[in-house]
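Missing here is one protein chain; the remaining ones are kept as they sit in the complex.
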Amino acid sequence: MALLLLLAVLDGLAYAAQVFMVAVGLTLIFGVLRVLNVAHGSFFAIGGYVAASLGAAIAAAGFSSALALPALLLASAIVGALLGPLIERLILARIYDKEQVLQLLVTFALFMILEDVQKLIWGVQPIFQDAPVRSLGQVAVGDIVYTVYQLYLLPGVALAVLVGLMWFLRRTLTGRVIVAVTEDREAATALGIDADRVYLFTFTFGVALAALGGALASPTTSLVPGIGVNMIVLSFAVVATAGLGQIEGAALTALLIGLGRSVAVYFAPEFEVVIPYLIMVAVLLVRPHGLFGRPQLRRV
Amino acid sequence: MLTSTRRHVLSATAALAVPALLPRSAIAQRRPSELKVGISTFLSGPASVFGVPGRNAADLLIEQMNRAGGIGGVPVRSIVIDEAPGVDFLLGECRRLVQNEGVDAMLASISSGSCLAVAPLAEQLRMPTILWDCGTQRIFEEASYRYAVRTQANAVPEIVAPLLYLAKVRPDFRTLAVVNQDYAWGRDSWAIWKAAMDAVKPGVRVVAELFPRFGATDFSTEITRLLALRPDVIFSTSWGGELDTFIRQAAERRLFERSTFVLPLAESSLERVGKTLPEGVIVGARGDHWFLHPTAKDTPLLRDFVQSYRSRFNLYPIYPTFHMAQALFALKAAYEKAIAANGGTWPSREQLMDTLRGLEFDHLTGRMKIREDGQGLEPMLIGMTKHVPEYPFPVIDRMVLFPPELTMNPIGTKGLDWVRLLTPAAVQRAPAEIPYRA
Amino acid sequence: MMPRATIVALLGTVGILAAAALAPWLKFVLTVALAKGLAVMGILLLLRAGQVSFGHALYLSIGAYTVAFLRPAVPDLLVLLPLAAAVALGVGLVIGLFVARYRDIFFGMLNLAFSMVFHSLLEKLYAITKGTDGIRVFRPTVAGFALERLPYEWAVLGLALLLALGLGWLAARFLVSPLGQALVAIKTRETRLEFAGVSARRVLLVAYAASAALGGLAGALLACTTLHVTPHLAYWTQSGELVFIAILGGGGSILGPYLGSVVYELVRVYAAAALPDAWQMVLGAVLLGIILFASRGLWGLYEDLVMRGWRRA
Partner (left out) sequence: MSEPLLSARGLAIAFGGVRAADGVDLDVAEGEILAIIGPNGAGKTTFINMTTGYLRPQAGRILFGGEDITGLAPRAIVRRGIARSFQIPQLFAEQTVIENVALKVAARRGFWRAFTPLLDHTTASEAMRLLEQVGLAQLATARATELNEGARKLTDVAMAMALEPRLLLMDEPTSGVASAEKFAVMDTLVGALRARRTTAVFVEHDMEVVERYADRVAVWSQGKILVAGPPREVLADPAVLREVIGVETAHAGA
């Protein structure tokens, strides 16, 4: 029983890491831009596809498979740098003054477009590039074999991203400007913060994080059409549960979802699918503004 | 005021004019100048893994057919529609094909839900419809259709055959776990397997029933469970990207070393997963087809098809391409038989359907028959993976071709009831194994 | 304003009937569009209050499955439709009591959560719902008459049109009533409403329950049109589609949902016919264009183009 629980916790942690990586970029973008970015799932998928293509190119060129890991980072940087500014400047920037629902729908339209773009570029055959997983090997817990990638690397990267982001947001000037905009957009703009640049930077950064989520997932899963769709709903649930733009909240929510899911798979598999939603409803019932969300001052 | 009213009328007419140009009815008893075939398949979403190869096969085969004179001397043209957006959209599209494009026949759908919705519509519209890939046995068990037939087997033999194979090659297994996708096929196939297993090999203990969400990308928790439970057999009817992912993740964590896998749809993943899939895994192909089919692989028909498919799409054909071929070959055979019986005149829709029922026709890997209730009868190819130097992916060894008599319920029975009547003796009636030959 | 909208509505009705008569296959597409238009009208009510539900597919599927389950016992269309609307209304009231406390993303996501839970129930309770295979609905009688395919299709289209007109008229009246105006007030400054002694939560609940009933009715009409229901109706992309249509049509008039819905279905059909591999891209591009260049939707575009011309004339 003790071993069983340990295994459930390990599985939960590994899954939580994935969930966090999927949701953190969306949380950041939502916190600052207040745009619920449906295209986030597309960026996730494109990150995965670009990483897989890079990995395949590396393998084809005969380079060492040790390069496969940094290639994941490179892929997310490429996707962020290419798509982020393009979409933010060309599309989002035109509608910041419009209603939120229009902003959301714009990203929905983008999602539909990008969905077909992926299909045109990468086809419909599942793509799998697991060199990074293989290069790291396995590790045993009791007599249960785990991959190092899943047990150490994914949670490690998630933790690093969490700590790095917190440091960035609290200790650097850019980070504190972002926090200021998250907390009170009007006040921050009144203080002379150049909101345009903050938006551009945050969106690009968020896209890169989404792509990183996809890139990190790509060695463990097949990339198929529609892979982004599933990510969207999950990350939406995380953002709402966490509280607006709360990175720590996203981490805690991911942890709850990860552990909840693995406990469900072990003891009540029927409930696995609805775990994120049950957690969300439960959290919002007790804390109407999310785990870490503060009620926005009601304006009279 | 007057002018503006006129403008209204004008714009309304303009809006009407577009669709009004389109409709035309086509109930042709005369030999048409072109045979239009509507094809519904997945062009987007995860099931496009099957849908696009199916469409590709149709494109290739129709080209070849037309070069050889088409069907009954009439060239064939396909109109493809996407079934991914759901039933309401698909039914609208089917109506468009029938009532506007005037198609002469429909080849319908991969998803069982789509087929269950399209078959009644075919009936209403009197549209000859061939169900080309969907698997649910419910269609012809719960209703009878005059205008719909199916040119492949269904879920019952697709599940019974691998079970009989397993019982034959590993008669000693005592525990089993299932990992199926959480949707109708995953649930249906498990219900059939469980009922049949209790009849053929009573006393096997099911240690885990795992149904990860459809579209899941991570099976690590399930794999941990399976590693800890150590079942003798792991059964999964998953397919596409999810099956690939499951195989990779299981292989990386050495699950294959602990349990025997039964993967009835894995033929369609072999090329993609490559030798990550170890030897000794029981695999199936949803019917009597594989590009190295043991009895047909040296026939010019299959060899040429595999070659031209490969050179065009850079992949080996997988089961949906064979299913598409079966549907097109059946259509051609039925038309030509009906024309001959008609003394050379073009058959009516009803004549076509009457001919399809009971039709025997040749396809890429052999000869098959459509039963009187519209259900196709084909053998089931089941075998075991083996690594050979000729291919960068596993091939199928120790193949058994289960005949329909052994695995398919007779007309008028329900598959799920029928499998409960199976006996352990059924295992012994399985034909001999055929080894892989290079 | 009002008489002009009435003229447009009547012209639209004639147009739809003429199109369905000239092109039989359009009859189905238009019936589906009208049914969805009803649900979108519900979305519009919530949009007036600035709230976006990402889960109204829940009510669509509740309506559809109510028809599927009750059809064996209740054979008539004219009974099935109000029953479905009533069931959806009941569920909407219960869920509304909970979600009307929330705003913005929380409102949207809680709705999403409920619809996704229902979606997985539909898939999980395989023994009852037949999972993703769905349930076949046998053609119901209409006012006691067992109709053949063609008259039945006309009957459903006619009913959908009548419902669209009648409920559209009611909804238009609702929007100028105190409750309807209070919805707009929720969007601009909810606390002010509280200082008038009006419970914003209760106002939103009324609109929510109405939108649920409209969704249920739409779902029931869809079920009676397609005669086959699947859990896909409850999936979040369907909810997104409803919001999509609402924005496409424009929130300025009660005709917007129907305009949006008809255009949406037609664009999808023609895009799928022209580019079967990239129809999503076409739809996405149309929506993008509308939002960037005509953010008041098709109705707004119509007002700009036609009404302005009208005034000049």
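When the chains are written out, they are named A, B and C in that same order, and each has its own residue count from 1.
What we mean here is this: a residue touches a chain if its C-beta (ideal position, glycine included) is under 8 Å from a C-beta of that chain, and two chains touch if they have at least 3 such contacts.
Note that the structure is predicted; figures quoted are calculated from it, not measured.
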item: Selected from C:Ala73, C:Ala127 or C:Ala196 as touching the chain missing from the view; value: C:Ala196
item: Touching the absent chain when the full complex is considered, from C:Val79, C:Leu97, C:Leu147 or C:Leu179; value: C:Leu179
item: Residue ranges of chain C at the interface with the undisplayed chain; value: 170, 173-174, 176-182, 184-185, 187-189, 191-192, 194-199, 206
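We adopt the following convention: only the chains that are shown with their structure count from here on.
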item: Intercentroid distance (Cα basis), chain B paired with chain A, Å; value: 36
item: Residues of chain B whose C-beta touches two or more other chains; value: 44, 182, 213
item: Multi-chain contact residues (two or more partners), chain C; value: 120, 124, 277, 280
item: Sites on chain B touched by chain C in the complex; value: 1, 3-4, 7-8, 12, 15-16, 19-20, 22-23, 43-44, 80-82, 85-89, 91-93, 95-96, 98-100, 111-113, 116-117, 120-121, 124, 136, 138, 182-185, 187-188, 213-214
item: Of chain C, residues touching chain B in the complex; value: 7, 11, 14-15, 18-19, 22-26, 28-29, 32, 120, 123-124, 126, 130-134, 136, 149, 222, 225-230, 232-233, 238, 265, 268-269, 272-273, 276-277, 279-280, 306, 309-310, 313
item: Parts of chain A lying in touch with chain C, wherever the complex brings them together; value: 30, 36, 38, 91, 94-95, 98-102, 104-106, 108-113, 115-117, 119-120, 229, 233, 236-237, 239-240, 244, 270, 273-274, 277-278, 280-281, 284, 288-290, 298-300
